[in-house]
Structure formats: C-alpha cells, structure tokens
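For this view, one protein chain was removed and the others were kept in their places.
Up next, chain A:
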Amino acid sequence: MKDLNPATEVSLQEVTAFLWHEADLLDRRDYDPWLALWTGDGHYVIPVEKEGEDFANYLNIAYDDAAMRKMRVQRFQAGFSISSAPPADSVRTVSRIVIDRAEGDRLTVRGAQHVVEDKFGRQRVFAANVTWVLETGPGGLRIRDKIVRLLNSDGMLTSISYLF
C-alpha cells in the first residue's frame, strides 16, 4: 500500500485487504500485531445498546482505550484466565464491506462479520455489524475506532474468550 495517500484515493480492495488481515490476526490470536494496527487515540467498542453513539455514557460490553486493549491482550496471553487458556477456536468472515465516508486522512467503513466459535464440542455463532474508522498514514491504514454491534447485543449472550 502507498504511504500517505488521502482517504479518498484508498480503494475498496485496499480496505478489504486490510480488514481481512485484521480478521486473520484475530482468528490466529496474534494479538501483538493486532494492537499495532491501532492509532492509539480511539476506542474498541462493543455496545450493549442497539442505537446511539454516546458510548461513554452507556454501559458497553467492551469500551477499550489503548491501555485497556493492551490489558485485555495481556490477560489472554498470560495464561491465567481459565476461559482463554485455552480460548474457544474461532473462524470469522468479514464481508459486505462499504466505504461509508472518506475525508482527509479518515475513512469510515461498514461491514458484516460472522464468527463461529468452538469449545467443549459445541459451536456458537455471533453475527455483527461492524464499523471501522480508519486512518491513512505512513505505512498504510490504521484503526482509530472499531465498533462491533452484535445482533443480540442487548439480549442474552454467552461468555466470550477472544476478540471480535
């Protein structure tokens, strides 16, 4: 990918390649390079509410700034969390990608995500609408914000031992 290209010149193919790279890292639980995909000033959010964007003033399933993302990854990696040592295996598909807005160095991208997890011989499915706010810069695209809206976010979920 070219350096420093304005957001309006980033192609759907470049965005898709970036999001598939992220999905691949997450399914392989290769979390250190995943952390490095972020700009550092945004949030990884899994809201409970189906609507609205005032995440700070509502309870979320996850509302992680850079420090919290790092702690979350450390928890997974340290091996002391019984739910994530070992975690469920996951296979995810990211698709239906739409570039919603492109302005300056920032792109807002929407997509669909299906995750199937397997643990204890049972499989569970999570579907989500995902919004990424991406920034172009030296070295290509990076994630500023990622908002994962689980279809059943305000309903009865199950415990989750990996990242969406």
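Simple rule for what comes next: a residue touches a chain if its C-beta (ideal position, glycine included) is under 8 Å from a C-beta of that chain, and two chains touch if they have at least 3 such contacts; residues count from 1.
Heads up, the rule we're going with is that contacts and distances are computed from a predicted model.
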*asked:* Suppose you had to identify the omitted chain by its UniProt name; would it be "Extracellular solute-binding protein, family 5", "Pimeloyl-CoA dehydrogenase small subunit", "Monosaccharide ABC transporter membrane protein (CUT2 family)" or "Rieske 2Fe-2S domain-containing protein"?
replied: "Rieske 2Fe-2S domain-containing protein"
*asked:* Which candidate, A:Ser11, A:Gln74 or A:Ser95, sits in contact with the chain we can't see?
replied: A:Gln74
*So which of A:Ala17, A:Ile61, A:Ile99 or A:Val116 would be touching the chain we can't see?*
A:Ile61
*If you put the missing chain back, which residues of chain A would it touch?*
46, 48-49, 56-63, 68, 71-72, 74-75, 78, 80-84, 120, 154-161
